[in-house]
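Missing here: one protein chain of the complex. Every other protein chain is in place.
Let's look at chain A:
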């Protein structure tokens, strides 16, 4: 698959996940829904770091380091909601 097609697929995934985030938010407020929204945000972060930022081609250290940020943020926010 060409790099441009990969980018377009990443973008499409990001759009769908963004719409999904708002849909989840419209369902109400609960811990499960909040967890779902944070999981969706993590999916979007992965598409950006591995797709747009091309970290899928980078050494594992950098890949883990950059994805570690959204993971830490989502985990931290989740803990405050418990």
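Heads up, the rule we're going with is that contacts are C-beta pairs under 8 Å (C-beta built on N, C-alpha and C of every residue); 3 or more make two chains touch, one makes a residue touch a chain; residues count from 1.
Methods note: contacts and distances are computed from a predicted model.
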Report summary line: From the options "succinate dehydrogenase", "NitT/TauT family transport system permease protein", "(Fe-S)-binding protein" or "Nitric oxide reductase NorE protein", the chain left out of the display has the UniProt protein name "Nitric oxide reductase NorE protein"
Requested in this report: Would you write out the residues of chain A that touch the absent chain, in ascending order?
Outcome: 3-4, 7-8, 10-11, 14-15, 18-19, 21-22, 24-26, 29, 34, 37-38, 40-41, 44-45, 48-49, 51-55, 57-60, 62, 65-66, 69-70, 72-74, 76-77, 80-81
